[in-house]
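Of the protein chains in this complex, one is absent; all others appear in place.
Order as written gives the chain letters A, B and C; numbering starts at 1 within each chain.
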Amino acid sequence: MPESLAELRRDLAVAYRMVANEGILDAFGHISVRNPNNPQRYFLSRSRAPSLVQAGDILEYDLDSNPIVPPKERPYSERVIHGEIFKARPDVNAVCHHHAPSIMPFAISGAPLLPVFHLGASMGLSAPVWDSRDEFGDTNLLVVKPEEGASLARALGAASIVVMRRHGATVVGGSLRELVFRTIYSAKNAEHQLAAHVLGNVSPLTAGETQMAFEIHRAPGPLARAYEYWVRRLAEREGRSKNDPMLRAAEAAARLPAPAKPASAKAKSGAKKKSRGR
Amino acid sequence: MPESLAELRRDLAVAYRMVANEGILDAFGHISVRNPNNPQRYFLSRSRAPSLVQAGDILEYDLDSNPIVPPKERPYSERVIHGEIFKARPDVNAVCHHHAPSIMPFAISGAPLLPVFHLGASMGLSAPVWDSRDEFGDTNLLVVKPEEGASLARALGAASIVVMRRHGATVVGGSLRELVFRTIYSAKNAEHQLAAHVLGNVSPLTAGETQMAFEIHRAPGPLARAYEYWVRRLAEREGRSKNDPMLRAAEAAARLPAPAKPASAKAKSGAKKKSRGR
Amino acid sequence: MPESLAELRRDLAVAYRMVANEGILDAFGHISVRNPNNPQRYFLSRSRAPSLVQAGDILEYDLDSNPIVPPKERPYSERVIHGEIFKARPDVNAVCHHHAPSIMPFAISGAPLLPVFHLGASMGLSAPVWDSRDEFGDTNLLVVKPEEGASLARALGAASIVVMRRHGATVVGGSLRELVFRTIYSAKNAEHQLAAHVLGNVSPLTAGETQMAFEIHRAPGPLARAYEYWVRRLAEREGRSKNDPMLRAAEAAARLPAPAKPASAKAKSGAKKKSRGR
Partner (left out) sequence: MPESLAELRRDLAVAYRMVANEGILDAFGHISVRNPNNPQRYFLSRSRAPSLVQAGDILEYDLDSNPIVPPKERPYSERVIHGEIFKARPDVNAVCHHHAPSIMPFAISGAPLLPVFHLGASMGLSAPVWDSRDEFGDTNLLVVKPEEGASLARALGAASIVVMRRHGATVVGGSLRELVFRTIYSAKNAEHQLAAHVLGNVSPLTAGETQMAFEIHRAPGPLARAYEYWVRRLAEREGRSKNDPMLRAAEAAARLPAPAKPASAKAKSGAKKKSRGR
């Protein structure tokens, strides 16, 4: 957990660049995080390509998506996606809107995105589909008006991801790390599902499997382990030294202590240790 | 807007390398820009792989595709693509001819390329298809004779992209930046459409949606934001420092001032702000 | 062959990073090697993303997957995959569990993975499929309980790879190098088979072809040649100098002496030389 708003802004900027580095975001798409000190506000970058975002680019908004301080630079016009979801979902503290290549075939065809592997279960039981045409008819497809954002938030409902027809997807999380994990692995799930359609007989997880695998992939172990990996890849891309504070912090956070007793000592103790490591 | 022809040549060379860096061009393909001081002339590199083009490689031609100054080095033989389109389309100031992997399946099968997501709407309502066989029978498929270029220009008509059977595509724009944006996002549109065919039910944008999304993606905000992104990726590939003038200029150009009043302040003002940021 | 356990730990760490560098492992998946001095024990990293694993991360376990020395840091929860396979298969000295993108379509659809090219024959005649549902009903899909690991080992039987429904695959080898080779080329086999399904008429190797091609791809020549290649790619990724000991060792190991007599001198001697080089 970040200790200060300055750290939160820096972590948000890292999340932008990290998710971009994994191929989910290109020149477009954006990530927000709710202000932990004031849940009626959230942070979002100025209008900038995700791979370029730095802490200094982060702006603060109220839940009507009005800036707290009049910005000098252009904001994202689609920020109502974030504000309206934060309004509708008090459990959500981070939102990512993107047009990942692996998600697009589902957004274009409307075929249902399904959890097809354990890590993909981080997308939840299903992905509702929102079509801007249903309520708004012909638009430029951007979600700019508050009522458009509210409509999208209603379509999302209690889910973790909503597919936007002919546009992309929006993913939510309880924390920035959970959001990053879910964004990346729901996109991989889409990639694997699409490829499986070439073979036919796409067989998803059951509701029970999905629920259990969903829970385990929000546990600190998997989140920290994956985060250290993505930070390292970003650091390599950015040419950072191995002593870069961003890297050191992720490494330390992923160095979780062993449980008091070995996790898979035989017999009855096995079951309750499932959530550790992988 | 470039301040001088020297800057225009440099910007054109950057466009070659940038579009190549995004995987649209390989050893072949080329980009031209009309001379803003003399619309009867255009600029094009000597015959060279796009990722290697420098400002010093740029030659000037009249609209019959004859060089203004006899070149020392070999020109592209397909330059009539550019000359004949500049003749036929006064609104066009930049042209890119390419064989992007994502476009080729459409060029080979003749299946219609359709705008399937908001950014893909930058390709316009449809992509006419030109088949060299129709007028010229068996050729080596290169567009070398003026009459071949003129035929291609007729097929393009008022569109923004023309697919060339068993060859590739040619894209046009009102400016170099608009061209780069359209070239990259029409190729992504093709990639997404192809993948969606695996799922079936490919559902394109309506004419109304396409028109609105087409317009918004020629606005200064999206063009500058995407351009800064592609320049940065090129600069990283070329090992340039963060103070490289090319980078600094793109960064400054993308730092657009905020609108006088917040873009999504509720109610009636929302609609007219759609074109800002994203 | 490694000369000491210290070398074995280092080689295991290299295997983690090498297989990750080839795109088989991401933040998850793991590789183990049996202790050559004590076949009732094996080595496995602490819970860490494969591309980050160093020799110092390697822990030692007994075949019940209990740590020999209580670890300070979190172990992988799925280590019973390794322990139970080492128990059931005395011929196996190395195990890799992964979720490679090319394997996932087969894990999702259940379509049989077949050896479709000579290098793919390193997967063996067929890939049995294990579905956690069959014995355990709804789970989070992780293989954490000893009985789950034992069930997976039974499904593997005498094969070289077992596909895990909606999860991934586990590959085994007689040595670390054989395992690395088999892991990478069975994943490539899956990639090629999937692509061939687009064309139809997927025609696998016969049993006789598979057996012969399987054998030849465990010979020292192909293993050393491929290992040198993957080490070099890893070294480039990690920015190592050309004099790095890891590189030098792989290069020396791949510099095998020529056979006493040229391998394809005409006529009858040709057949028995098949296993050399390629």
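Everything below uses one rule, namely that contacts are C-beta pairs under 8 Å (C-beta built on N, C-alpha and C of every residue); 3 or more make two chains touch, one makes a residue touch a chain.
All of these numbers come straight from a predicted model, not from anything done at the bench.
Considering the entire complex, the omitted chain makes contact with B, C.
Within the whole complex, the absent chain has one touching residue among B:Ala6, B:Leu52, B:Ala158 or B:Ala252, and that is B:Leu52. Of the options B:Leu8, B:Val33, B:Ile58 or B:Leu194, the residue whose C-beta touches the omitted chain is B:Leu194.
Of the options B:Ile24, B:Ile58, B:Met104 or B:Ala258, the residue whose C-beta touches the omitted chain is B:Met104. Note that of C:Ser4, C:Asn37 or C:Asn201, the residue touching the chain absent from this view is C:Asn201.
Taking the complete complex into account, residues 116-119, 121, 188, 191-193, 195-196, 198-206, 208-209, 212-213, 215-216, 221-222, 225-226, 228-230, 232-233, 254-259, 262-267, 270-271, 273-278 of subunit C touch the chain not shown. Where subunit B meets the chain that is not shown, the touching residues are 26-28, 47-49, 51-52, 64-67, 70-80, 99, 101, 104-111, 133, 137-142, 144-146, 165-168, 194, 197-198, 237.
The rule is simple: only the chains that are shown with their structure count from here on.
Of all chains shown, the one whose average CA position lies nearest the global CA mean is A.
The chain with its C-alpha centre at the largest distance from the centre of subunit B is C.
Homomeric contact subunit A/subunit C: same residue numbering on both sides for under half of the interface positions. In the Cα superposition of subunit A onto subunit B, the rotation angle, rounded to steps of 5, is 90 degrees.
Taking the mean of the C-alpha atoms as each chain's centre, subunit B and subunit C sit 45 Å apart. The set of subunit B residues that touch two or more partner chains is empty.
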